[in-house]
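Only one protein chain is missing; all other protein chains are in place.
Let's turn to chain A:
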C-alpha cells in the first residue's frame, strides 16, 4: 500500500513537472475572458430593448414558436425547439427568470457547452501521453526495472489520471466562476433552476419537474461532466498504451471526440450510432431536459454505454500493458 502511494506520488509529480496542468490553466485564463466578453455583448444588445425579462422571454417563446410553423426546418431542430419553448413557458408561468446574469449561471452554461469538445480536449492534454511518453522517451525501462508488478505501475498511472481529470474540471469551473464574476457578479448560488423535464415524443412531461438551486445544479452537472470526461480519459489511456507515439495517440483521440460531436448533430436517423461512446458524452442534456442526440437515449442508457466503453478500455490497457514486450 505504501509502495502504491509512492508510485502515485511519483506519477502525479511527473505530470505536474511536465507543466501540462499549467498549460491548461493558461488556456482557460485566455479563453474564458473571451466567452465572458461575448456573453456580455449579448446581454448589452438585448438590454433596453425590453421592459423586463418577462417581455424578453415572451418574445423568445413567440419567435421560437414561429420558427416551428415553418416547413423548411429539419425535424430534429423542431423537436429541440418544442422542448425549449415548453421549458421557457414553464419558467414564465412560474415567474422564474431563466436568464439572470450571474457567474454561477455563466459557469453552468459554459460547462454545458464545453462538455462535448473543450473539456475532452483538456483532458487529452494529460491523458494521451501518460503512457506513450514513457516509451517515446525511453523512461519506461527504468520504470519497469523496479521490483513492482507491471499492473501496479499502470494502476498508479490510472489513479493519477483520475485525479488530474478531477482537478481540471474543478479548475475549469473555478476559473469560469471567478472570471465571469468580475462582469456578472458572484451571486446566484441560491437561484432556482428547474430540472426533471422529460421528453415524451414531441411533448414535454412536466410531472417530475422540481426546482433546485443553481449551486446544486452546478455540482450535479460537474459530476456528470466528470463521468464523461473520465470516459474520454480512460479511452485515451488505452490508446496511449497501444500507440507508441504521443502525437498519434492525441490525433486518434481528437478525431474520435470531434467526430462524436459531428455525429451527434447529424445521426438522428442512424439509430445504432447511439452505442458509440462519443455520441453519449454530453450528459448535461439529460439534466437540462433537452432532447438527446438520438431518440431513445436516456441518462441510464448513456451512463451504461460510457461505463462499458470505459471498462473495456481499462481491460484492454491492462491486458496489453502486462504482456507487451518492451523493446527499444
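Here is the rule we go by: a residue touches a chain if its C-beta (ideal position, glycine included) is under 8 Å from a C-beta of that chain, and two chains touch if they have at least 3 such contacts; residues count from 1.
Keep in mind that, in the parts below, contacts and distances are computed from a predicted model.
J.: Name the absent chain as its UniProt record does, using one of the following: "ATP synthase subunit a", "NADH-quinone oxidoreductase subunit K", "Circularly permuted type 2 ATP-grasp protein" or "GDSL-type esterase/lipase family protein".
T.: The chain we cannot see is, by its UniProt record, "GDSL-type esterase/lipase family protein".
J.: Of A:34, A:142, A:170 or A:262, which sits in contact with the chain we cannot see?
T.: A:170
J.: Of the residues A:221, A:249, A:278 or A:317, which one touches the chain left out of the display?
T.: Selected residue, touching the omitted chain: A:221.
J.: In the whole complex, not just what's shown, which of A:23, A:247, A:299 or A:319 touches the removed chain?
T.: Residue touching the absent chain, from the options given: A:299.
J.: Determine which one of A:184, A:286 or A:321 touches the chain that has been left out.
T.: A:286
J.: Pick out the residues on chain A that sit against the missing chain.
T.: For chain A, the residues touching the absent chain are 8-9, 12-13, 16, 50-51, 54-55, 57-59, 61-62, 65-66, 69-70, 89, 92-96, 162-164, 166-167, 169-170, 192, 195-196, 208, 210-213, 216, 219-224, 226-227, 286-287, 299-300, 303.
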